[in-house]
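Left out: one protein chain. Kept in place: all the others.
Coming up: chain A.
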Amino acid sequence: MSSVGEEKKSLPVTVEKAIPVTYDLGNLAVFDSNILDRNDLDSSNGKRESHIRDLTRDNVQLMINQILSLPMKNTTEGAGSSTGQSASMTLVRLPDPITELPREKPLPKPKAPTKWEQFAAKKGIKPKEKSGKMIYDEEAGQWVPKWGFNGANKKLDSQWLVEVDDQPKKAGDELIDPRTLSRADRKKIIKKNELQHKRNLKGAK
């Protein structure tokens, strides 16, 4: 093999073209619009295959020159590989493809607005700013989640003393443990939200 390598050493790496070729490096493609002689490419021509190969070789040489002049990025894949050895890889940063190719499926449709979003748009209500899940509990002196496990909205459930309204909101409520009432309220809100979610999904179709 070394003798072949020696032979190629003196060969040029540049190619002259009458019309410069165009590239689409994002797709690793090269387009050559130079004149093609019909006799060279005719199936009766004995040198046809070598002619096509030389033509392609020149174009590929031009493209390889272009690709290797693009910005490079060296990475070492060590942690992820199964062998445990780290091997360095040379990656080329390709530009975006230029050639327009059809999509496989149409663009995804944007999500239909919910009933609340429609109402808010009509009234000009801006969405609330997200303030995060954690809230500072002054009594305990630490940050606790607003909801969920050990959430701040479950505070009432574990109190030994609970304040009761003078007038119960609903008849019969005075006999029920007020701690369980707060839980029931929360469950009711969840149910209502699920119902609204379902309604919105139905409306979107």
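Rule of thumb we're sticking to: a contact is a pair of C-beta atoms (placed from the backbone, for glycine too) under 8 Å apart; a residue touches a chain by one contact, two chains touch by 3 or more; residues count from 1.
In this section, contacts and distances are computed from a predicted model.
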Chain not displayed: protein name in its UniProt record ("S1 motif domain-containing protein", "Ribosome production factor 2 homolog", "ATP synthase subunit gamma" or "Elongin-C"): "Ribosome production factor 2 homolog"
Identified contact with the non-displayed chain, of A:I35, A:L161 or A:L175: A:I35
Residues of chain A (touch criterion as defined above) contacting the omitted chain: 4-5, 8-14, 26-43, 49, 52-53, 55-57, 59-61, 63-65, 67-68, 72-73, 89-97, 99-108
